[in-house]
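Only one protein chain is missing from this complex, and each of the others stays in its spot.
Let's look at chain A:
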Amino acid sequence: MITQETAYTLIEKQFSAELTDAEKADLDEWMLDDANRSAFIDKVSDLMLSASEYQAYDAAYWQPVLNSVLEADRTTAQLQALPYRKRMLLPWMAAAAALLLLLWGTFYFTRQQKQPDTAGIQLIKDVAPGHTGAVLTLADGRTVALDSLPNGVVATDNGAEIRMDGKGLVYNNKGTAATAYNIISTPVGRQFMLTLPDGSKVWLNSASSLRYPVAFTGKERRVQVTGEVFFEVAADAARPFRVETERYGVLEVLGTAFNINVYADEKHGATTLIAGAVRVNSGRQQLVLQPGQQAQVSATQAIQLNANANLAQVTAWKDGVFNFANQPLEVVMRQLARWYDIEIVYEGHVPDIEFFGEMGKNLTLQQVLHVLEQTGVKFKMEETNKLVVMP
């Protein structure tokens, strides 16, 4: 190892001329030793401060860098996709490949806004993304489609006035003792938000449903869910809130915000707590969750705790984003199936790929597949809505 004095001479030389390969190797070795970090910083910051060369500021050149810096701590990046393939030859090669994909994906989307597709998968007919909408079933079985209703009263049911208010459905209770139940359900390709009679807010992902009374008159507020639903429960200590599921037991809610995912085609039911407290009771086991934790309930009612849930990922759907971080291909494809109303068929084995990154749910199917294809998976659209996935 060279001495600090020699290293300093080499650093000075680096500022004015090119080092020989041997000198570079010596300096590299010196720099790689952690003990020399502060000596390096002392010397280099001195040299930088005594430099006298000034280069006029090129705003056009630096603006993207400045933007990236300011984006770094904003947490809802749109249209960034970084899919990558597991099991590559060498770690750094995998990284380099992933980077190229990211670069390409970013480039693609920037360009995409202006030009039509010229490469990659071409669906016979592109599939538009899903949108807001739901079906309301009243106590007597009548149904109201809530896809494109103007704001105003859409129904009255057992003394409750039901209105659309721009964001979603709102219940205005005119006083009723009757226990009448309504059901709100989202088809594939729709998501929806409503405010319950007690003021609790509920978001339904696609292919989901919620059953609730038009007025919470009892000692408990009880609702039943299927699919994936996000709750912000209005505080009311006198009347606990209970969420019941078909296969994964009951949630006793002690307060505020949580996401529940009990799709029948997923491996387990998952309740993720954002704020407040929730007791998960699977019928066999019980667990009180802390914010940031997730309870996974298996088909046999066993509860597994994930103490560090990825909250951004769990709630991304509600904000119009697919978040594919560490998601296997099958989970990603199920999300797409529910949003684009397509059927997924695997030809041969299911490729062992994990994804990484975010994409807006406002993209068309073709745009999404375009990016996913960069991992090497192939897609083929059969008939109108059957998507074949090929390794």
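Just so we're on the same page, a contact is a pair of C-beta atoms (placed from the backbone, for glycine too) under 8 Å apart; a residue touches a chain by one contact, two chains touch by 3 or more; residues count from 1.
FYI, contacts and distances are computed from a predicted model.
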* To do: Pick, from "protein-glutamate methylesterase", "DNA-directed RNA polymerase sigma-70 factor", "Acyl-CoA/acyl-ACP dehydrogenase" or "Tryptophan synthase alpha chain", the protein name that UniProt gives for the chain of this complex that is not shown.
  => "DNA-directed RNA polymerase sigma-70 factor"
* **Residue among A:D42, A:D165 or A:E244 touching the omitted chain** => A:D42
* Asked: Of the listed residues A:G133, A:P291, A:P328 or A:P391, which contacts the missing chain in the full complex?
  -> A:P291
* Asked: In the complete assembly, which of A:A22, A:A35 or A:V69 touches the absent chain?
  -> A:V69
* Asked: Given the full complex, what residues of chain A touch the hidden partner chain?
  -> 11, 14-16, 18, 28, 31-32, 37-38, 40-42, 44-57, 59, 62, 65-66, 68-77, 82, 90, 92, 95-96, 98-100, 102-103, 106, 257, 274-275, 291-292, 308, 310-312
